[in-house]
Structures are given as C-alpha cells and as structure tokens.
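Accompanying notes for the structure given below.
The other protein chains are all here in position, but one chain of the complex has been omitted.
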Amino acid sequence: MTAGPLHVGDSVVVEREHLEQLLQALVSRGYEVVGPTLREGAIVYDHLTSTEDLPSGWTDEQAGGKYRLKRRQDHALFAYVVGPHSWKKFLCPPLQRLWQAARNGKGMRILPEEEPATPKYAFFGVRACELSAIAIQDKVFLDGQFVDPGYKARRENLFLLAVNCGLAGGNCFCASMNTGPKATSGFDLALTELSQNGRHYFLAELGSVRGAEILAAVPHQPANDADKQHAERILDDTTRHMGRRLDTRGIKELLYRNYEHPQWDNVTERCLSCANCTMVCPTCFCTTVEDVTDLTGEHAERWRRWDSCFSVDFSYIHGGSVRATPRSRYRQWMTHKLATWIDQFGVSGCVGCGRCITWCPVGIDITVEAGAIRESDSVKAPADQSKDSA
Amino acid sequence: MFEQTEVVTAGLVPDPMLPVPYRIQRVKQETDDTFTLEILPEDSGKGFSFAPGQFNMLYVFGVGEVPISISSDPDDAPLLKHTTRVVGTVTKAMRKLKRGEIMGIRGPFGSHWPVEQAAGRDVVIVAGGIGLAPLRPALYRLMAEREKFRRIVLLYGTRTPEDMLYRHELEQWRGKFDLEIEVTVDRAASTWRGNVGVVTTMIPRAPFSPSNTFAMVCGPEVMMRFTVMELLKRGVAAERIYLSAERNMKCGIGFCGHCQYGPTFVCKDGPVFAFPSIAPILGKSEI
Partner (left out) sequence: MIQTLEPILREHPFFHGMEDQHVRLIAGCSKNVRFGEGQVIFREGDPADHFYLIREGLVSVQFVIPHDGLTTMLTVGGGEVLGWSWLFPPYRWHFDARAQQPTHALAFDGKCLRAKCDEDHDLGYEIYKRFMQVVTERLEATRLQLLDMYGSHV
C-alpha cells in the first residue's frame, strides 16, 4: 500500500492493474464516471462502468476535416487526443427543460424544475486543454452578475481526473494557447501514462484533497525522480510535436483592425455555416430558448438548447438579421473566439484543441485563417487599392 | 420603492430564468402599431424597482419572450409600463392580451441612463420613433429633481404626427416643467403646423451649451449615429453622450450569447452605452 499521508502536490505511481480500483473508488462514492470510449468510429465521452470501456490500444489521426481511428501495437489507454465530444455536454446539457408553467383561468403558475438529484460526475480522462475550457466556461456561468444554477450544481459536484497527453494530435495547438499539454491546475488528480520495459503504470499528481482521498483507497507508491523525469520527457516531446501553431501575439488588436480583411471573403467561399465547429468547440456556450405549449394551451414549458452563431436568425431583430451573410457569421465566430472573448472574459476563448479543424467538413483551419490575416494585416487587396473614395 | 426580490427555486441559487407572474392593469393603444402595457406583480412581495434605461424580458404564456425597455416612472414601481411595437409573433400575441390577464416578467436587466452625471449640466435628449419609450423613465427622473439640472431639451422625431408617443404627457411636461420640447416629423400631413425634417436637423439650433451638456439618444441605429455626429459637431463631449442599443436576446442575463455587439453583451454591458465604448463598432456593417 502506501507510506505516509498524501498531500496536494504529491506525485505517486499507480500500476495499470490498480487503475480499475481507482475508477471503482469513484463509483462507490456515488460518482457517475464518464470518459472516453469507442463508439461509431470515434472516441466519445460516455458512461464508463470499468476501465475495460476505455479505448485501449487505439489512437486517432486528425487533420483538416479528417478523423480516423487506428489500432496501436500496445494497450495504452489514453494514446489519443480529443474527439467530437467535449465535457460541455455534461456541464451544459444540449437540451434542458428550464421550467414548466400551468395556466388556470386568468392565472399562471411557474413550476420550477424539480431536478432529479444533480448528477455527480467524475470526468475520467480530461486533457489539459479541456481543463482550461472548463475554467473558461466557469467564467461565463459562475463569475458574472448572474449565476447559472444548474451549471453551478453540476460543477460543484464534479471530480476531475485529468490525463496529460502522451502525444500531440494533428490539429492540436494547446502549446500556442498556453493551455497544455501539461495539466497544471483545476484537477483533482492528473495522470501521465507511462510504459517502460513492459511495465504499464501511471504517474498520478494530487491536485486536491478530494483527489488525495480517492487515491488513498488505491494501491500506490511514492513517485521517484526517474518516474517524474520520464513523464516530463513525454510532455516535452508532446509540446514539440504539436500539429498546428497559432501566433497569438497581439491577436486581439490584429482582428479588431481587420474587420474588412479580404480573408473573410476567402473563407466565405468555403464555409458552409454548418455550425459543426460551434458544436464541437469546448468553450462555445451559445444557447437558445424555446417556449412550447401542449394542445390544450394550459401547460407551457421553456426549453434551453445549444445554438450557434452560424445560424441565420441568431442575430435576428425586427426586420432582419444583423449578420445576414455567412461572411459576417464566420467573422463573428472567429473574432469572438480569438479577440472579443479576451475583452469579455479576460482570456482567449480558444484552448487549441483543434476540434473545429477536425470536424469542419471542408477543413477550415482557424490557425491558417488567423495566419492569413496576420500576413497581410490591414493591407487591402489590389482591387481595393485602385478604388477611389466615394 | 420596492427592493429587488429574487425568485427562490429548488436549486441552489435564485434562478434568473424563472419569470414572475404579473397581471395586466391596462392596455393602451398609442399609435396604430404601438401599444403600452401597464402591469403589477401578482405577489406584491415580488415587485422591484428599476433604473431608467433598463429592460425586462416579457413572457406571453406558451408563446415566447421578448426584451422590452421599461418606460414607466421608477417612482411608480412596482407598477411597470412597457411600450412596444407589434413586430413579430410574441408582440402580436402580447397585443391580444387583455386587462386582468397574466404574463411573466424577468428583470430588471441591463445598464441605465446615468442621469446623475447630468447634474449641473444642460441635458439634451434626442429620441427617434419608439426610442422615446426607453427615455421616458429618464425624463421622469429629470423632472423629479428638476433643480439639479440646467436647461433640459427634448428633441423628438417620428415618421408622421400620428406616430408620436405620449403626446398628452409631452404637452403637460412642456407646460409644467421647465422643459424645451421640439418635435419634428419626416412626413407631414397637410394639417401639421410644426417642424418637418429629420430630428438631427434640430440639433444645431437647440438651446444648450455644448461645453456643459449631457446627452441621451435613443432611436433607430442610423438615427443615433447621425445624431451623435451632430452633437459632436456642436462640441458636446463624446464621453457625455449615451445611446441605447438593441440586439436579439434569448436570456437577458449574459448566458445565451445572442446579444453580442462587438465585445459587448447588450443585455449586461448595455443597452445603455457611453458613446466612446461603442464608437469603434457603431456603423460597422454586420457586427
């Protein structure tokens, strides 16, 4: 077992065969464990009953508009990056009933949702970029004048078991966004998967008292310097092999002075306004509200569901949409993500996970688009230069 | 004055998404497509007061919810008045509501006209069309403490004389308080004896001292842009010009993302903005 009490900041080693006990320790404490699992040709986030549900020996290959799973020669449990799901599907459910109302005669009564006990989630296998994304959504839903009570409840009960990435994906650029690949804060436990001479084990860093308490129930040994250095080397390697890069120097001002850059016209030729990027992005938080009623008209409900700034009527006010063209909507999304988000929340809205690049049907790459704008910053296209002013 | 009370729910924090039932006291047709609802909370303990310029989310049972500026006197709270045009499904259904019926209210939300900053100054209010509705609470505030301000000028432009809001009240104010009111229309009927022309044309000759003036502007965006231009031309300080913007809203509390206007959320950074804060994006297309 273990020697001595565990403290936040300590690192220990857990053997692969004991990882199951870690998962079960969470289950026995009433957590609903969700994490990566294979389904329909992708690694998605879903309920885990045991570590058998993890995509052992699988990896993913990602490029612009491309996602493929490939078999590995080993039994690594976390040798892939991120898939089409992000943890926001649990913290901000795609479809949520906010309340019901009943009409009786000339009166109306609002019936707040009697939530079934708020699920107590344990996210098993959160990447560093995703920890950042959760922290960003915390700013939106918890740090403003109003607090989203559902988000707050789900967030408070949340156990975060992070995993440091042992490899970088084809579309990854967390290093550019300073969000990874190493998980540095915001987790209860952070694992780095190690393999040496046939030994399959994990370096586990304790991030909280809650994490220490769970780990105390699992066989472990203190980590030695060799283990820590091994983990560090893996992370350095991951950092050096990022699939993409985004130059973030002055990016807010860059986008603010380029609202009329010809690159927006260029991307419009390709963008389908399909909204995939917003669905897979772990920080996109836009929702809409639908008020419905039953046939009698006596019972009404308000539902909240995920929405996207790419939809035509997203910005509709009487008479028409403010962002009527796809050009303006792509510009809105990208400028929000990389620039206005900083003014709104003090941090970038992008964590460099690359999902938007992978899941864009035409492979639009946010790093390439930003790069194109930077390259010809405020310089008009030749055609514009010859125009006389009106 | 009522303090804002919060609706407590089964959840851990008060839920700002829950509407509070309000009963309609009166429905007044203002012009052929504009009407005012006067409402009171069903539970008097749930009433609230508000600051001029703020808005509520108004819910019509089973139909939907829209953001509408409050246009009543803050001193009359918990009574609320909302003036709106019929422009879509929800407002159409709202128009059909009758005295005694119930609707849902969430609010008050948003920033307000900082009338206190106008103390000791001339005050210019430029309203276009239904833009007078969100300005009316500010006018009530000004008149409630008239001695704190120097000259107060209201410039009001509408499409036609028939589209003017609150005509009776405007007459009363003109007479009772030391308030200069100039109205103008874009299109005159042959019986109209007053000014004809866009409201911006009244700014150059309006009686105020630009170096010590506080301005509040509300109306269609293009009207606000040109009004600001005229005010700046006359020498009014940019930071003393306030505007009220409008965008699509689904939540009113900064969660749904719909009301974003550049880096601002109109529901919480606005709807009232100091001109310098939106100057870079005002007039930019499709922002």
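By letter and in written order, the chains are A and B; residue numbering begins at 1 in each of them.
Here, contacts are C-beta pairs under 8 Å (C-beta built on N, C-alpha and C of every residue); 3 or more make two chains touch, one makes a residue touch a chain.
Small disclaimer: the values here were computed from a predicted structure and weren't measured.
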| task | Looking beyond the chains shown, say which of B:21, B:74, B:110 or B:128 touches the absent one. | result | B:128
| Candidates B:143, B:188, B:237 or B:274 - the one touching the absent chain | B:188
| Looking at B:163, B:246 or B:269, which residue reaches the missing chain? | B:163
| query | Touching the missing chain, which residues of subunit B? | reply | 33, 85-88, 128-130, 157-159, 163, 184, 186, 188, 190, 192-198, 200-201, 204-205, 219-220, 222-223, 226
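The working rule: only the chains that are shown with their structure count from here on.
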| note | Between the Cα centroids of subunit A and subunit B the separation in whole angstrom comes to 39
| Across the complex, what residues on subunit B touch subunit A? | 9-21, 23, 42, 59, 61-65, 85, 87-88, 100-104, 246-248, 250-251, 253-258, 260, 262-263, 265, 268, 280, 284-287
| field | Touch list for subunit A against partner subunit B, complex | value | 98-99, 101, 103, 106-110, 112-115, 140-141, 144-150, 152-153, 156, 256, 259, 285-289, 291-293, 297, 300, 302, 304, 307, 309, 314-319, 322-325, 327-328, 331-332, 336, 339-340, 343-344
